[in-house]
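For this depiction, one protein chain was excluded, whereas all remaining protein chains were kept in their positions.
Note that the chains are named A, B and C in the order they appear, and that numbering of residues resets to 1 at the start of each chain.
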Amino acid sequence: MAHQQTHTPARAEAVPHGLTDIQLLDLYRLMALSRAIDERMWVLQRQGKLPFAVTGQGHEAAQVGSAYALRPGEDWVLPYYRDLGVVLTLGMTARDVFLDAFARADGPSSGGRQMPAHYACRRLNIVSVSSPVATQLPQAAGVALASKLKGERVVTACYFGDGATSKGDFHEALNFAAIHRLPVIFFCENNGWAISVPLSKQMPVAHVAERARAYNLPGEWVDGTDVLAVYTCMRAAVERARAGEGPTLIEARVYRLTPHTSDDDERRYRSDAERAEARQHDPLPRFERLLRARGLLDDALLATLQERIAREVSEAVACAEAAPPPAPSEALRHVYAA
Amino acid sequence: MAHQQTHTPARAEAVPHGLTDIQLLDLYRLMALSRAIDERMWVLQRQGKLPFAVTGQGHEAAQVGSAYALRPGEDWVLPYYRDLGVVLTLGMTARDVFLDAFARADGPSSGGRQMPAHYACRRLNIVSVSSPVATQLPQAAGVALASKLKGERVVTACYFGDGATSKGDFHEALNFAAIHRLPVIFFCENNGWAISVPLSKQMPVAHVAERARAYNLPGEWVDGTDVLAVYTCMRAAVERARAGEGPTLIEARVYRLTPHTSDDDERRYRSDAERAEARQHDPLPRFERLLRARGLLDDALLATLQERIAREVSEAVACAEAAPPPAPSEALRHVYAA
Amino acid sequence: MAERTVVEAIRDALAEELRRDWRVIVLGEDVGVHGGVFRATDGLLAEFGPQRVIDTPLAELGIVGTAIGSALNGLRPVAEIQFADYIYPAMDQIMNEAAKLRYRSNGAFGCPLVIRAPYGPGVHGGLYHSQSVEAFFCHVPGLKVVTPSTPYDAKGLLKAAIRDDDPVLFFEHKRTYRRVRGEVPEGDYVVPIGRAAVRRRGRHVSVITYGAMVHQALEAAALLAPEGIEVEVVDLRTLLPWDRETVAASVARTNKVVVAHEDHKTLGVGAEIAAFLAEELFDQLDGPIVRVAAADTPVPFAPTLEEAVVPGTRQLVDAIRRLAAY
Partner (left out) sequence: MAERTVVEAIRDALAEELRRDWRVIVLGEDVGVHGGVFRATDGLLAEFGPQRVIDTPLAELGIVGTAIGSALNGLRPVAEIQFADYIYPAMDQIMNEAAKLRYRSNGAFGCPLVIRAPYGPGVHGGLYHSQSVEAFFCHVPGLKVVTPSTPYDAKGLLKAAIRDDDPVLFFEHKRTYRRVRGEVPEGDYVVPIGRAAVRRRGRHVSVITYGAMVHQALEAAALLAPEGIEVEVVDLRTLLPWDRETVAASVARTNKVVVAHEDHKTLGVGAEIAAFLAEELFDQLDGPIVRVAAADTPVPFAPTLEEAVVPGTRQLVDAIRRLAAY
C-alpha cells in the first residue's frame, strides 16, 4: 500500500491502557445504554410520539471508547448529531436525552428549540450541536486555541462523519490547528456513507486518515467497532495533545446499522447484502464476547444490566413524556444576552 | 525527507520537450514583454497616472513556461491577478493590458469595470479574474467537468498563489477534481508570501505540493524561475490531463520581486536581506544566460528585442492613455443578459 | 392535464429539460442514486446517467463553484442544495462570482445556473431545516430569485429558470412539496420569470405574498369574505426582479396593503415592497403598510415555539381585518 504510514490500523494492546475490570464493564454499560435509548427512539418515532429519530447504532464503540479517554467537564467536546454514546459517556443521562427528544421545556440541550440529538451541556463543556455539517471543526480549533492561550492542560475533542471531511471547514480547521499545534483531536466516525453517497464518491483516497497528510499531522486509522482499540488510540492522541504535541486526526471505521435517519429510506441506495454485512460489524456483541471470554460478563450479569438499562430508559421516557413543552412566550428569549 | 515522492523537483531535460530555437526565443520575448509592461505599470502608478499596480515580477518563468504548454483559445484558463505573463502568452497584447489598466471603455477584460490586472478574454477562454482569492479553483473543476462531458480533449489550467491553498475552495476543488479525474491542472505560484504572511504561518507543510497527497493526485514541485523546467512539468501534466489521466497540482516556487501591490509597504515585514535574496532568483537573467550559452542570444539581438518591446509598450501606453473612459450610462448595463 | 404535486412538477420539469437540452446537468448531494431527500430528482440518474446526474461530496461551496465553471463552459447546471439552510457556504460563489460574472466581464461571460433549494418553516425542522433565505439573494443585483407556490408555476418557472441566461435561485417551499396539488399540462410550457399573479380579486385590501403563504392568504380571504371584506391576493412568484406593475396596479385598486411572508420581519422581502410603495405609491395609500412576518428569531423546533414565531392564517386574518377597518 502506498500510504502505509498514516492508516496502519492502531490495535488495542492485549491489556488495554490501565483500564480496570470495572471500567471495562462500564464501557459495556454505556454502549448498551446508548443502544437501548437509540432503539427506543425508533420505536417512539414509529409510534408517532417522536417526529424524528437519528441514530448512533453501530457507532457505539467509537463514541464510548473515545469519550472515555476524556476528562468530563474539563476537556471540551464538540459532538455531532450521531454522538449519543459520546454525551452519555461524558455524563448526560437518558432523561436528558429524552427530554430533548420530546422537545420539552426542561430539555437540557435547548429547551425544545432544537431537533432531537442536537446535544449541549454547558457544565460538561459539550458545545451545542447544530445541523450544518462540519461547522464545529474550525470552532474546535478555536476552543483549543483558547485553552492554549490560557495555559490550561485541556484537550478539545471534535466529532464528525466522513461526509464532513469534504467541506472547506475541515481543511481550514486542520490547517490552522496543525500550524499552531493546538490540543485538539479530530475524530471522524467513518461509516462509509454521507446519507446515500458512498465514500468512493466523496473522496479520492481510501481512508479519511490519509487526509491528515496534507497537514503534517498524525492520521490514525482505528477499527471503530473495537471499543478498546478506539480507547487506546484516542488516549494516545489525548496524551499527545495534553503534552502540547499538537492535533491528531483519528478515523474510526464504523458501520451504520440503520437508515440515515427516520426520514430516510435506505433501500434506495443500500443493497440487502451490504446491510447484512454491516450487521456483522455490530460493536456490542463483539465487546460482549470479549468480556465473556475474560470472565467479566455472564448471562446473569447481562440480564441484570439489561434490566437496569431498560428501567432507566422507561423511566426517562415516562418522565419526558409527562414533562411540559416550552411556553410560547419562551420563543422570543435568548436571541440576545439579557 | 519524509515526503520525497510528491515534491521531488521536476527538472528540465537537457533538451526541453520539442521546443525549437525560435520557440525558446519566443519564451524569452514573452517574459521580457511581461517584465517591461509590469515595470511600466509601476512607473505610471508612481506618476499618478494609474491608481494601482499589481505585479508579476519574479513569476514570469512560471507564468510563461506553463501557459506555453497550453493551446490558446482551445484550452481554458482561470488566471489570478498576478498572471500578466500567462495572458500575454495566450495572446493578449500590451495594448489590451494597458487599456484595462487605464480602465478604458475598450479594455477587453471589463471595459473599465474592474481594477487593473483582472484579466478576461472570451475568445481565448480566459475566464474573468475576480479579486476574492481561490474562488476560481472549484470553477476550474467545473469547466473541466464540462469539457469531459462534451467529450472534448480540452484541458483547464487554474492559477493561484500559495495563499489560496489555505481556503476551503482549494480543498473542495481538488477533492472533486480528483474524484472525477478531471482534465485540470492546478498551478500554484508559490512566492512564499500571502501579502505579509509567510508560508510557515499559512501551512504546516513545507511545500504546497504536499497538499496533493490528501487527494491522491500527483503533486509536482518545480523551480518556477526555470522556464524550461516549468514548461516540461506543465506539459507532462497537460498531456496526462488530455489523455484522461486526471488532475495535477503543480507548485512552482517563485520569488516576489516587488511589494504585494503598489498599496503595500513591504519593509514592514520583509527584511532587506530577504529581498536581496529574492533578487537573486530573477528568472529573466537566468534564462538570458542560458540562451546566450546556447548561442541563441547576443547583445545585438537582445538590444533589438528590448527596443521592439519598449516600442510596443510605449505605443500601447499612448493608445490607452488616449482612449476614452467608459460612458456613465454604461454603468447600468450587463447586470443581466439583455 | 394531470394532477401533480409540487415536487412531482419539479421532477417533471427537470426530466423534460434534461431530455430537451444535452447541456442541462443536475448535481448535488444525494440527487443521484437516492433520487433526492425529497425525491425531486427521482429517476433522473437511471434515465440520464452519472455524467449528467452527479452525486457530489458534501460540499456546497464546491457544488456551486463547480456548477459555475460548467456554466462558463457551455452547460446549464441545476445544482441542488439539500436544504436552503445549508446554502451559506456557497454564498461567496453565488454573490461574488455567479452574480457578478456578467457585469465584471462587461457582458462577455454569463452564468446560466439554477440553484434549487427547499426552504421554509412549518415542517418541524427547527433552526436548520426551516429557514427562509430568499431575502439575502434579493439584495444581490445579478441574481434572480423565484418562489413558486403551485405545481403549475413550479414546473413552468423551473423551465424558465433553466433556460434563463442568468443565475437563478429557485426556492421550493417544503410544505408545498406534497401538500399542494394542482393541474399541470402535459406539454412544454414556461412561466415567465418576473411576473406576479393575482390569485384572487378583491376591492378592500391587497395581500402581497409568495410561496406557501399564498395558500394561507387565500384561506384568510375566504374567511373574511362573509364579513364583507374583499381581499385581493397577489402571488409574487418571482422575488427578484419582482413585478412592480402588478403590485402597483393592485394597490391602486385597494389602497391598502398587507405584505406577508414567513421569513422574519426585519429586512425580509416585505421591507423592499413596503419601501417601494411608500416611495412610489404614497398618494394611493389609505392606511399604513402592514407587514405580517415571523418574529425576529431563529425558527425553533417545539410546535409551541414555532407557532409562536411563524405567522399563519390567523395572523393574516387579524392584520387584514384591522387594516380594512382603518
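In the analysis below, contacts are C-beta pairs under 8 Å (C-beta built on N, C-alpha and C of every residue); 3 or more make two chains touch, one makes a residue touch a chain.
Just so it is clear, the model here is predicted, and its values are computed rather than measured.
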{"item": "Visible chains that the absent chain touches, using the contact criterion stated earlier", "value": "A, B, C"}
{"item": "Touching residue (missing chain; options B:Gln114, B:Asn175, B:Thr225 or B:Ser262)", "value": "B:Gln114"}
{"item": "Sole contact to the chain not displayed, among C:Gly36, C:Pro77 or C:Gly268", "value": "C:Gly268"}
{"item": "Sole residue of C:Gly69, C:Pro167, C:Gly194 or C:Pro298 that reaches the chain not shown, by the stated touch rule", "value": "C:Pro298"}
{"item": "Hidden-chain contact residue, picked from the options C:Leu45, C:Ala67, C:Leu127 or C:Val310", "value": "C:Leu127"}
{"item": "Sites on subunit B contacted by the missing partner chain, in the whole complex", "value": "51-52, 103-104, 110, 112-115, 118, 130-134, 163-164, 166-169, 194-197, 201-203, 263-264, 268-269, 325-332, 335"}
{"item": "Residue numbers in subunit A that touch the chain omitted from display", "value": "76, 107, 109-111, 113-114, 118, 120-122, 127-128, 130, 132, 135, 137-150, 168-169, 172-173, 175-176, 179, 333-338"}
{"item": "Residues of subunit C in contact with the chain not shown", "value": "61, 85, 88-89, 91-92, 95-96, 99-100, 103-104, 127-128, 135-136, 138-139, 141-142, 240, 264, 266-272, 274-275, 277-280, 282-283, 285, 287-291, 296-298, 300"}
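The criterion applied here is as follows: only the chains that are shown with their structure count from here on.
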{"item": "Label of the chain whose CA centroid is most distant from the centroid of subunit C", "value": "B"}
{"item": "Cα-centroid distance, subunit A relative to subunit C, in whole angstrom", "value": "37"}
{"item": "Rounded Å distance between subunit B and subunit C, as computed from the means of their C-alpha atoms", "value": "41"}
{"item": "Contacts with 2+ other chains: residues of subunit B", "value": "168-169, 172, 175, 179"}
{"item": "Residues within subunit C bordering two or more other chains", "value": "56-57, 59, 61-62, 89"}
